[in-house]
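Right, subunit A next:
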Amino acid sequence: MAETVLEIENLRTSFNIKGNYYAAVDGVSLTVHKNEVVAIVGESGCGKSALALSIIGLHNAKTTKLEGQVNLKGQNLLSLPVEKLNKIRGKDLGMIFQDPMTALNPLATVGRQIEEPMDYHMKLSKSAKKKRVLELLEQVGIKNGPRVYKQYPHELSGGMRQRIVIAISLACNPVMLIADEPTTALDVTIQAQIMDLMKELQRITDSGIILITHDLGVVAEMADRVAVMYAGEFVEIADVNTLFANPLHPYTRSLLSSIPSNMTDKEELHVIEGIVPSIQKLDRGGCRFAPRIPWISEDAHEDNPMLHEVEPGHFVRCTCYKDFHFPEERVEDENYVTT
Partner candidate 1 sequence: MSLLNVKDLQVHFPIRGGFFRRVVDQVRAVDGVNFELEPGETYGLVGESGCGKTTTGRAIIGLNKATGGEVLFNGENLATMNGHDRKKHIRDIQMIFQDPYSSLNGRKNVLNIIAEPLRNFERLSPKEELTRVQNMIERVGLSPESIYKYPHQFSGGQRQRIGIARALMLNPKLIIADEPVSALDVSVQAQVLNFMREIQKDFGLTYLFISHDLGVIKHICDRIGIMYKGRFVEEGTAEDVYTNPQHLYTKRLIAAIPEMDPVKRFEKMELREQINVAYRTEYDSYFDKDGRMFDLKPLTPTHSVAVHQGGM
Partner candidate 2 sequence: MKKRSLMLLASLMLVLSVFLAACSGDDSADGGKDKDKGKDKGKDNEKTEEGSGDNAAELDFPLAVSNDAEAMEDGEMTVAMVAGEPFEGTLNRNFYSGTYDAEILSYFDEGLLDTDGDYLITNEGAATYELSEDNKTLTLKIKDGVKWHDGEPVKTSDLLYSYQLLGHPDYAGNRYDFIIENVVGMPEYHEGKTKEISGIEIINDQEMKFTYTEASPSILSGFWSYATPRHYVGDVMTGETTIKDLESSDKIRVNPIGFGPYKIDKIVPGESVLYSRNDDYWRGKPALKSIVQKVVSPATIVESVKKGDIDLATIPADQYLTVKDVDNIELLAQVDYAYTYIGFKQGKWDAKKKENVTDPDAKMASKELRQAMWYAMDNATIGEKLYHGLRFPGTSLIIPVFKSFHDESVEGRMFDPEKAKQLLDDAGFEDKDGDGFREDQNGEKLVINFASMSGGETAEPIAKAYMQNWADIGLKVELVDGRLHDFNAFYDMVENDDPKIDIYQGAWGTGSDPDPSGLYGRTASFNYTRYTSEKNDELLKAGTSEKAFDLEYRKDIYNQWQELMYEDVPVAPTVYRYALEAANKRVVNYSIEPGKESDRYKWGVAE
């Protein structure tokens, strides 16, 4: 196993809602190694973006409580004051955002924006910076670098802008990258290009990547390891091949069977009953997925579900996976109206 770059230990991110704190990320532990892509997958509201922002420290400090540890290069990022954190953000830790249309400052040139992290983390002359920018632009597959250098974001297409965002995140050779839904806002052909680009880049840079996505297709194409997240917790962690070949947790299995694909063809898609619970109404005692598989006997769930290592590197939360089966008939979804 390669060297560990990032280590998340029992991270808990809670938001203040009307005076009370509710955990959106609820005791998450994860290790990312050098040259590894770890995908965190789940539906909206499962806490994956909150996790990404917690790692890089972008939550509003006034309304957010962070517990646990996020260790990067031996430092716990959560305990660092902002000034120190700023020495790491953009240098050792890069971030790629979802929407390239809004992630770039509309009033600054592309060159300026890529150079900016270098201003704070590298001592380079002006010309050296420019040289590095042009290099980066080439790396992310932009052909006429010198021209793009002077352009403004609005003059570029979405795909181009996402390449720029990637270039920014790579500017100081980070050891760790967090990519929050990097392809979601893109058209399918562009998405393919960006995925290919990121795979290519990863080979070059050796950095560890946390890839946040809801798209299992993207996971299948890019990830080395996958963590499936539900209601603030990881419910299944496995090597990518294992996960797709042998998904265990009911949630993982439900997700996979709800995707229209060759496998399902014209048959009915599987529907996961109910909705993702909001963090305020979440019952944090038992198996959090239990209400959505009511046909499974309550006995099948654990009281305090733990991650079980069912085979080396393959973790599943709660014992219910053992008894899980899809229902015979579609259940009339009368209960949808519960919000």
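How these were chosen: all candidates are chains of the complex that A comes from, given by their letters.
Everything that follows uses one rule, which is that a residue touches a chain if its C-beta (ideal position, glycine included) is under 8 Å from a C-beta of that chain, and two chains touch if they have at least 3 such contacts; residues count from 1.
Keep in mind the model is a prediction, meaning the values are calculated, not measured.
J.: Spot the contact partner of subunit A in this complex among 1 or 2.
T.: The candidate that touches subunit A in this complex is 1.
J.: Where on subunit A does candidate 1 make contact in their complex?
T.: 43-44, 187-192, 195-196, 199, 214-218, 220-223, 240-241, 244, 254-255, 258-266, 268-272, 275-276, 330, 332-334, 336-337, 339
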